[in-house]
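Of the protein chains in this complex, all but one are displayed in their positions.
And now, chain A:
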Amino acid sequence: MSAVQVTGVSKIFNQGTPKQVDALIDVNLTVEPGEFVSLIGPSGCGKSTLLRLIANLLEPTTGSITVNGKSASQSRLDQDYGMAFQQAGLFDWRTVAKNIELPLELKGWDKEKRAARAQEMLELVKLPEFAEMYPWQLSGGMQQRIAIARALAAHPPLLLMDEPFGALDEMTREYMQGELLRICAETSTTVVFVTHSIPEAVYLSNRVVVMSPRPGRITNLIDVNLGAKRTEDTRAAADFFTGITAVREALRGTHADHANAGAVRGVEDR
């Protein structure tokens, strides 16, 4: 059974009005359990829309989506996935531990079980001593680690991430990428990851989904052959650069219709 199955999905905003936007046209995608899949493409290619469709925060105009064999809406009701955004989105009025407990509160867990799980998650993201602090007392990278801990608190099999490291500096970002891979390996979580950054997509993923705008669609699926275990040395490996070049060329292809587009707009090339 696939972790995510997207079949013939289109999403059209403001259909039939002058402001109609074809956000996604005929998208098919299968994500297997344990896989790490990145969605990459220039602004407006519908990658965030696709993520929100999988999360059932949006409904597809046509087509169907299943998550863990269930309909997207059922899996949202069952909290089958955790979600993290570019903004950590922590609640300033809750302590770090209470932030992590939020999804468990909504699942109706009792207090002791929640506290124990929060502590377990804090240890997973290596911030156990910060339980009683408030989010605004933490750095951006720490806040994002708490957001990941919160997303995984209920041990969902699937993690959906929308540019979670987009607002972090480069060094923190690389550290967070390593941490994310470690956490996902320890918890055997499937990840769908939206990013603007080519190296980030290649470093993290088993597969990179390249998308193109107007209308939003998938143009390439690129397998990354970096093996299961990735370290800081991976960033200097030949296969890493091969992967980056493959993704970059696929992204250029998406701009073939923009005659003289030398560089890919909206995609970070660092």
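As a working rule, a residue touches a chain if its C-beta (ideal position, glycine included) is under 8 Å from a C-beta of that chain, and two chains touch if they have at least 3 such contacts; residues count from 1.
We take it that contacts and distances are computed from a predicted model.
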Name of the absent chain as recorded in UniProt (options "ABC transmembrane type-1 domain-containing protein", "Sulfurtransferase TusD", "Alkyl hydroperoxide reductase" or "Hydrogenase-4 component E"): "ABC transmembrane type-1 domain-containing protein"
Contact partner of the left-out chain, one of A:83, A:148, A:194 or A:224: A:83
Which of A:13, A:109, A:134 or A:175 contacts the chain that the document leaves out: A:134
Missing-chain contacts mapped onto chain A: 52, 55, 57, 76-79, 81-83, 85, 87, 89, 91-93, 102-103, 105-107, 134, 136, 160
